[in-house]
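Have a look at this one before I ask anything.
All protein chains but one are shown in place.
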Amino acid sequence: MPDPIITLTTDFGEDSPYVAAMKGVILGLNPDARIVDLSHLIPAQDVVHAAFFLAEAIPYFPTGPIHVVVVDPGVGTPRHLLYGEIDGHRLAVPDNGVWTLLARGRSLNRVHQLTETRWWRKPVSATFHGRDILAPAAAQLSLGLDPEALGPKIDDWIKLPLALPAEHAEAVQGEVLFIDHFGNLITNIPGAALPPDGPRGVSVGGIRIQEWVRTYGDAPPGTLVALLSSSGLLEIAIVQGNAAQRFGLQRGAAVQVY
Amino acid sequence: MPDPIITLTTDFGEDSPYVAAMKGVILGLNPDARIVDLSHLIPAQDVVHAAFFLAEAIPYFPTGPIHVVVVDPGVGTPRHLLYGEIDGHRLAVPDNGVWTLLARGRSLNRVHQLTETRWWRKPVSATFHGRDILAPAAAQLSLGLDPEALGPKIDDWIKLPLALPAEHAEAVQGEVLFIDHFGNLITNIPGAALPPDGPRGVSVGGIRIQEWVRTYGDAPPGTLVALLSSSGLLEIAIVQGNAAQRFGLQRGAAVQVY
Partner (left out) sequence: MPDPIITLTTDFGEDSPYVAAMKGVILGLNPDARIVDLSHLIPAQDVVHAAFFLAEAIPYFPTGPIHVVVVDPGVGTPRHLLYGEIDGHRLAVPDNGVWTLLARGRSLNRVHQLTETRWWRKPVSATFHGRDILAPAAAQLSLGLDPEALGPKIDDWIKLPLALPAEHAEAVQGEVLFIDHFGNLITNIPGAALPPDGPRGVSVGGIRIQEWVRTYGDAPPGTLVALLSSSGLLEIAIVQGNAAQRFGLQRGAAVQVY
């Protein structure tokens, strides 16, 4: 089914001309395409960051748009490029596991390799498949191309080895999965793993959290708090501050809930 | 009246998935919405920065679009969310004074609280009303919903206590109101408060400005100059340089005009 919306998620930044080149290629093939920027500030080559980003963003969309993702450290090597549908959401991505978190608990199917060269821009650069393969594929899909035409259907693809929290009798062990723009630490521990009234205690990287709150404004500015994130995960934040910077914490920091 | 344009102004950054989630919610309700990004780099929780931003941007728009603003340190607390029309410009904002400067000297009316839960996304997160209340409201308005349906009309809302300049016999006292991307210092002193040929002297944070110019290029690179900003306010700049960085000046720095 044709849908004019194509979204872009990249690590290209805005100072470089790469995003603009992709937009040009898309509009050259489908002048009626409506391009929606999701992000161009995924940290460089950070597939895990992009995986969390997609898992938190794509489910809010209707199922028509084509979501193009270019965080692609393996560009030009034999890694594949893929089209797939996750609960109906249509993505075109490098086969590096970037859709792992989005696909968790959802059905991923109609996965095709983008091997059919007739849809490619020529000559294909060895370092910019976003422009030369993914963008044209998305434009063609937005015009109604059947994904079958993109290349062979496959049923194996890369999965990122992203840890799930471990539940013990006394505690849940997890880790920081994502640090957002505010320096809030989003963990891999779902709300369902917590007691209904909130945990007795939470620690991250050895630091004890003082307060369990419903929202940031429930404690004075500067307070270190734990709460449920907007997507239902355990989150650690400093009210109107930057928890990641203040404690020098990074993705992967150990989190414990008592 | 339906208008497909919805603008977004947030402090979410582009590395986080929050802007993308709002775009998804909007397009899910109104697939024909045309989303226009105004900024996602308002400094975190900086309502004053956002207030200046809106005052300098919204008046240039036609009156059809819905402008959604999410700079919302009070999210989830009892602060309200509002719809209002300022000289016909339609905004959906947290009730934290963010439209104070835009409303100055203009008529703000048809203010409604967004309390009607039938328009909300459910469940409503305690930390992301942009996605769950403001975005759906904007999408419904863009489809033609009467603002009356959003919630009760009110006639009181938060105003930011933003200083006006003081005029004395010998001098005008004001302050830096905004620091732009170039490090130019925009003050709260309107051109009308200055002598027609420019002031005899200007100082900011104790530093004397050497030259009054019509535009940056009227003095050599590196010169500290005073001039009228593109919106008619007294501005202090370094030609092809960054005045805020060079002098370590911040918003609120005292400005004097002789």
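Letters A and B name the chains as they come in the text, with residue numbers starting at 1 for each one.
FYI, a residue touches a chain if its C-beta (ideal position, glycine included) is under 8 Å from a C-beta of that chain, and two chains touch if they have at least 3 such contacts.
What you see is a predicted model, and the numbers here were worked out from it, not measured in a lab.
A.B. asks: With the full complex in mind, choose from A:5, A:48, A:75 or A:141 the residue touching the hidden chain.
C.D. replies: A:75
A.B. asks: Of the residues B:18, B:216 or B:247, I need the one that contacts the missing chain.
C.D. replies: For the chain that is not drawn, the touching residue is B:216.
A.B. asks: Using the definition of touch stated at the top, determine which of B:2, B:43, B:88 or B:252 touches the missing chain.
C.D. replies: B:43
A.B. asks: Consider the whole complex, including the chain that is not shown, and state which of B:150, B:172, B:209 or B:227 touches that chain.
C.D. replies: B:227
A.B. asks: Any idea which of A:109, A:125, A:210 or A:250 touches the chain not displayed?
C.D. replies: Reading the full complex, the residue touching the unseen chain is A:125.
A.B. asks: In the full complex, which bits of chain A touch the chain not displayed? Write them out.
C.D. replies: 11-25, 27-28, 31, 34-35, 37, 44-45, 73-77, 79, 125-128, 131
A.B. asks: List the chain B residues touching the unshown chain?
C.D. replies: So the residues of chain B touching the unseen chain are 5, 7, 9, 34, 36-43, 49, 52-54, 56-62, 64-65, 180-182, 214-218, 227-231, 235, 240, 242.
Heads up, the rule we're going with is that only the chains that are shown with their structure count from here on.
A.B. asks: So, what's the distance in Å between the C-alpha centres of chain B and chain A?
C.D. replies: Computed from C-alpha means, the inter-chain centre distance equals 30 Å.
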